[in-house]
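Report on the structure given below.
Complex shown without one protein chain; remaining protein chains in place.
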Amino acid sequence: MSLLAVENLGKEFGGLRALDDLSVSVDRGELVGVMGPNGAGKSTFFNCVSGVVTPDEGRVLLDDADVTGDSPEALARAGMVRTFQHTRELETMTVRDNVRLAAPGQPGERTLPALLRTGSMRDREREVRERADELVEAFELDHLADEYSGSLSGGQRKLLELARVLMLDPDLLLLDEPFAGVNPTLTREIAERIRALNDDGMTVVVIEHELETLTELVDRLVVLQQGSLLVEGDPETVLSDERVIEAYLGE
Amino acid sequence: MGLLQNVIFGLVTGSYIAVAAIGFTLVYGIVNMINFAYGEYLTVGAFVGLLTAGTLPVPLPVAVLVAMVGGGVASLVLARLFFTPINHTGPVPMLLTSIGLGIALRNLIRLVAGRNARYFDTETATFRLTGVPDVSVGPFDLLGDFFVTSEHLVVVGCAVGVFLALHGLLTRTDVGIAMRAMGDDEDLARVRGVDTQRIRDSVWVLAGVLAGLAGVLVAIQTNVSAGTGYSHILQILAAAILGGAGSPYGAIAGSYIIGLVLSLSTAFLPGGMAELSSAMAFLILVVVLLVKPSGLAAREVREA
Partner (left out) sequence: MSVADRLPLGDAAGNGALLLGAVCVLLAAVFALTPLVVSLPGSLYVFFEVAILFAVYGVLVLGLDLQYGHTGLVNFGHVAFFAVGAYAVAMLSARDSFAGVSLGLPWPVALAGGVVVAALLGAAVGATSVRLRDDFLAVATLATAEIVHSLFVSFEGVFGGNVGIGSVPQPVSDLAGDADTAMLATLLLFGGVTLFTLAAVTRLTEAPYGRVLRAIRADELVTRSVGKSVLTYKMQSFVYGAALAGLAGGLFALYTGAVAPGYFTIQVTVTVWIGMLLGGAANHRGVLAGLAVIMGLRLLSRFALGVMPLSADAFASVRLVVVGLILVAVIRYRPAGLWGDAEELGVDT
């Protein structure tokens, strides 16, 4: 059964067709890679799926429910969480607060419990802080936990973003170029973490430019070209496909 | 008074707002800031003009030129002192700085020039057209007798001259073409070898020159006091946003709409509610921001 299904998605920007009748589905527990040359529509695909932009045509189904045009916040609460190609930290917040923020179900995020300092808020906050500290530690950011995230390096930002989305314990994780601008050692580390998350049952979709890491990582590859599906299948088959070779050489 | 007469008043008001709004919107488009002190530039220009006309034995057009030069110099100096150093900090600090600068300038002018309103001592010729049929619809006369004064003609004529000169500048000169390129995409313009700081300086000078002229036109048409600029800034802002912030042609259209709304609402609102006519301009401003924030031209001002 597919966890995410995208049917006949279309999106136009100022006369430019970014997505054209794209249909892709991701099964529960899969680890899928999305690749394609620049301008193939990878990021628009993510943006449409995660509610950042509304598609002009087509449907997005999450767990068989039509979520087309739902807001990013609603989708995040429904279990689909994404990262961004250009990492977006809350630079004016500490690393710790960046991670804590993402915690779901905190009654203290509502006015009255916050004013009244209810027990449920305190209890939840204790759990949130514990979990956030675990994640910060797991991603080896603990020595930076009280730094403002504006002072982190590019690679550290990628790690922080991962830690932050994991706070939500998503069913479906969409990662937009998690290895971009990251050194080889860290790339391997991040790839291992993604693998481990998937082994624990999380469904993951990764957009990546970096072919080598991606093909080693994923179960299945989806190749986009000019907003449409070019080829999909297991990495080996896809990479030997002539259309893919042509698309990449043509770039 | 018929509708036609009020339309004439509206066109006159729209004309001096337009001259100012062009400068305001160019600064917005190229320096990327809302300059709340801009109204004070009008006041400065008007007082420079008045001072020149009052102390030197020069004809009015020369005083106007001096006011324009004064406005340009003041604008550049103020930009260099207050805005250029914080160019990198983003729109909000720039806006707040301009509010502070506006308060300081306004009160400095009040301190130096006093509270009285001043006007140019010019001879007015009035051209009346009588015997025009009223063509009434309900209580309103669509036509009716009307008049045009020489001041009206000067204001509108100057504005039209400015529009033509501006069009020539933006389409025919290197500086103007670079300004448009920078307004569209600053990074791209820089890559193409545009000296962005020089263009910013040119825009500041141009905006100051236009503000100086607009100030004098206000003084010719009505009068000026220390508060004149401030009382016009929201109208200028409304015109610029209505026209699509950053678009000089849009600002011209927006200005005439604002001018007409001001004069028609003054005419048709009950007496004692004159204050509401300026509120009308702000209301338009708010409505435009809510309904179509990009104004007549397309420029997005909402969050992505």
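Read from first to last, the chains carry the letters A and B; within each, the first residue is number 1.
Keep this in mind: a residue touches a chain if its C-beta (ideal position, glycine included) is under 8 Å from a C-beta of that chain, and two chains touch if they have at least 3 such contacts.
What you are looking at is a predicted structure, and each value in this text was computed from that prediction instead of being measured.
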Contact residue for the chain not shown (choose from A:Ala76, A:Leu159 or A:Leu197): A:Ala76
The one residue from A:Thr92, A:Thr185 or A:Ser240 touching the chain left out of view is A:Thr92
Return the single residue from A:Ala18, A:Ala102 or A:Val205 that touches the missing chain. A:Ala102
If you put the missing chain back, which residues of chain A would it touch? 50, 52, 71-73, 76-77, 81-82, 84, 88-93, 97, 100-104, 106, 108-111, 113-115, 117, 121-122, 125-126, 128-130, 133, 145-146, 148, 150-151, 164-165, 167-168
In the complete complex, the non-displayed chain touches which residues of chain B? 33-34, 82, 85-86, 89, 91-93, 95-97, 99-108, 110-111, 115, 234, 237-238, 241, 272-276, 278-279, 282-283, 285-286, 289-290, 293, 301-304
